[in-house]
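Would you mind keeping the following structure in view while I ask a few things?
Every protein chain but one is kept in place in this view of the complex.
What follows is subunit A.
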Amino acid sequence: MKGTNLGEFEELVLLTIAALASEAYSVAICDELEKHTGRAAKLGVVHAVLNRLEEKGLAKSFLGEATSARGGKRKRYYEVTQAGKMALVNAREIREGLWRIIPELNLGGAV
């Protein structure tokens, strides 16, 4: 069932891709993740996850135009596929469904 399951970090990366829209390439994704989670996102980890997402068909990528920056190397841009969007919505629904059946969550005391 490789196609549909989303790991936590995979979900975060996929969300970031969606959030960055047309600027989603590996380094930018790392920076964005770091900004939102407050944790350092290593390129190696993110790169591996991006590769996996693409393999699962949740994201797709294409090479951009060459510029003089980055030593003349092109960027690989990512975007969320239809299947990716569905997986994100699905994950969110599962989560909200669970939240709804928790009787009384006392946030004040627990955190």
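Simple rule for what comes next: contacts are C-beta pairs under 8 Å (C-beta built on N, C-alpha and C of every residue); 3 or more make two chains touch, one makes a residue touch a chain; residues count from 1.
Just so we're on the same page, contacts and distances are computed from a predicted model.
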Omitted chain (choose from "ABC-type antimicrobial peptide transport system permease subunit", "Tripartite tricarboxylate transporter TctB family protein", "Ferritin-like domain-containing protein" or "RNA polymerase sigma factor") - UniProt protein name: "ABC-type antimicrobial peptide transport system permease subunit"
Contact set of subunit A toward the excluded chain (per top definition): 25-27, 43-44, 47-48, 51, 63, 69-71, 73-76
